[in-house]
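One structure is given below, represented as structure tokens, and several questions about it will come after.
Missing here: one protein chain of the complex. Every other protein chain is in place.
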């Protein structure tokens, strides 16, 4: 009755299988992949799991309560739709869907069915990102002025999504969670070098309003792996270096205050270097994906709304779609309607101004009533 | 007759004074600043130098052959113009001028006068950049696909130029020298947080054609200092980390080749990780500014065209002006006419397709004849 | 008949279980630990494995061909002895035994029985160490002058071995493999802070003769994890930073040549900085423990002598025992008899001057007759 199935055993699926196995034990019952070799390779490590090639078989089983989708992006929508229609709760790899319309459909469907729909925005469950959110929401940065992110690597060039849809969901979901703000505009510029029409280098510029700008370097062709995000604030700033094994988050008291001074006979505005201490808070060593899995099961069992619910996924997809449009128009700036309007249009009782924190999830029961 | 004067003793001027003193000894004769305190502070270290407050005095002296301008950007044009009109060779801090029109005027004036006009694009004289140019021009990278640059710091917020005009000349002159290419379009996005109308955070996106895109992070508000540039090529890639005390330039054989494979029953394009060696070539430990000074004096004494001549400066200013236009239009993409046309318009015998390398400068004598 | 059992499921045992599972599949048949909770915890991940609490049961089973010992050091000798006496091949965690006498006994016993006795000197199977050995044995460093190693961390303070016996086997086995040399003397100094009589900080100084000296920092109390080894040669030098995710091995052409010069009126010997390139060779990404497991099974199946055979283990234990003696005498220098003599004393047909490389193992068959 409460069994879980993982569909898709490519790059990320095995990690999900491993975590569901460790967290839920025998509750994980079925693995599914169209490729019998993948089924064999992963099944050999967990010989007791049922192996299924056709996802439809999974959907029709009555003992399966929840389905996890780690399949190519283009299949997310039909598979998630079918799963929801069969009354299954669903955890989907990022990005939730390949278009906003699909995302809206799934959000609406899950709400009507009263089912948990969750997206694997795995960084939202990273202790580093949680710490950053605490600091930002606690006002310790003052006003955030800029967010610079670099997420580059020799990456897996995929044929059904470009580097934007592959990597930007990480940054967009982090900012969504940390700031609880939605951008007013986006612009993207990129090039496809390896596969035609599939951009492998992209630059994303976002304006979050109130002076906050962001720019992301996204790249599958980089010889070096770099993953950092800087949150520059008026009071303090944070550098989040995901590759530092120990000091991933550093808080800098550094900043500047401006004052006028007469230099060389001219009035000149000089910067005072506020060069204070650097502080690297301790972070728990927990695998974020494990927390994703635990949270998904918890929301199912307690009828709660996941932290990274369909609406969180939709917000990210909405920005991605606009960015994609900008990409095709060579960097044309695209304005984004506030996402709240979209939520109202969906008449969703889930719509909320700010992200729910993991310790305070709202119940699904309200609209199940 | 062959004396040198340095005008402007603010942040950079004293470095120029020190280098001219070390390279040319007594040939450096005059220092000039409107602020008597700066004159006193620097003059105390070089008590034999004449101290002058009014630049006009410098221009009118017959023993002064060359003038070095390290004054605020807005004064570059009037001072350089006056110096050239008085028959002085001129070395100007970057950027050469605050507008393209001014740059064209100076280039034209210097040509008509047969005088050396050089801009202090100091990174062009950096051993790291020279090594990168050798590798790129020697074809060792294959085709360059992207250039990512991050040049951020707690910087001196200035009132007469924004972060774009302050920092981008470094990146633009590096790319100009290394690739010998001029972009076909530019877009810029930024915000002013500290001073009204003076952007302190900016992102620059350039399209150099033939699939080569570039994006620069420029920032005066960053709590950390980062200065790296990645040149991603089809064969090899280079990471230039200017803050690494020893291995500033690293060449990566890493890359990817794509092949189709049947994965999970679907045709999928997979990347082969070409993970080869990393190589950090030895670089001479020479202060780039010293080489600037030596080159300027050499060009004066041998009537040669500097590597970073007026046209090189003009190319950078032209991009800056277009970027500034884009900035004011919230990131609107601005197309750039090829700079060759501009050169012809100036009927300049100096116009050239590719940057001259330091060992092979062309003579000024051709158009002096 | 050819089954494998892993005994000891504490810190390292589960890694051995995982690798034997992945490499040998169903050939791994039994796991053994005195603690039923550990048996349950690990057994849950591999439900098909037989769980045994008493090692004697393992030894008496006829289907078990090989036993892997990941138990506390003090138990290595009795367990390995019993296993060999029951005709099992044995892979033992480092260090092989807690004394030289025990090591000699096991080496002798394995030889007489014609059984494979291998020690898990895991770094010998690390691609970085293999690359370093190639470079050193290929003469690319010239003559090695010094080896500095730092291997410090917040480590697991153990009650039956001190930091010397816990960490030094790594460095000693690396040097043994890379250089194929045995030290002529050893001195050790350390202190016990946490547990009485169990040193948690120790410094080891070794003299390998011909001008080669080495010093190791070994430490369980360090707030930071550092793991590097420098091999300084007359021609080139190597820095092996085990924590660098990409460039673990760097080869420096840097060095110095000395020449006499007259400075300040005095004859002075000046150093020419030979500052050449830095080169980081590509290393395969393979888990060293996987190669240990593959090599152990290969040696069993082909009756070959392992790379890290009993004699390699004995050489390390011999140095450890002398170092321990020095530790108890507050750093007194202890001279070591050449290990060859010891080999002859054992009348071992396995004795050899230099370590066998993995591609050229000698056969056990010679003395099996």
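Worth pointing out:
For clarity, chains are labelled A, B and C in written order, and residue numbers in each chain start from 1.
Here, a contact is a pair of C-beta atoms (placed from the backbone, for glycine too) under 8 Å apart; a residue touches a chain by one contact, two chains touch by 3 or more.
Predicted, not measured: the structure shown is a model, and the values here were computed from it.
When the omitted chain is restored, the residue from C:99, C:215 or C:303 that touches it is C:215.
Of the listed residues A:82, A:195, A:278 or A:339, the one in contact with the hidden chain in the full complex is A:278. Mapped onto chain C, contacts with the missing chain fall at residues 8-10, 33-35, 38, 72, 145-146, 148, 150, 152, 154-159, 185, 187, 189-191, 193-195, 201, 203, 205, 207, 211-213, 215, 217, 219-224, 230, 232, 234, 236-237, 239, 252, 254-256, 258, 263-271, 273, 275, 330-333. The chain not displayed touches chain B at residues 21, 25, 44-45, 47-48, 224-225, 243, 245-246.
Chain A meets the missing chain through residues 246-247, 253, 275-282.
Criterion: only the chains that are shown with their structure count from here on.
Centrality annotation: A (chain centre taken as mean Cα position, compared with the mean over all protein Cα atoms). The distance from the centre of chain A to the centre of chain B, each centre being the mean of the chain's C-alpha atoms, comes to 39 Å. Among the residues of chain B, those in touch with two or more other chains are 275.
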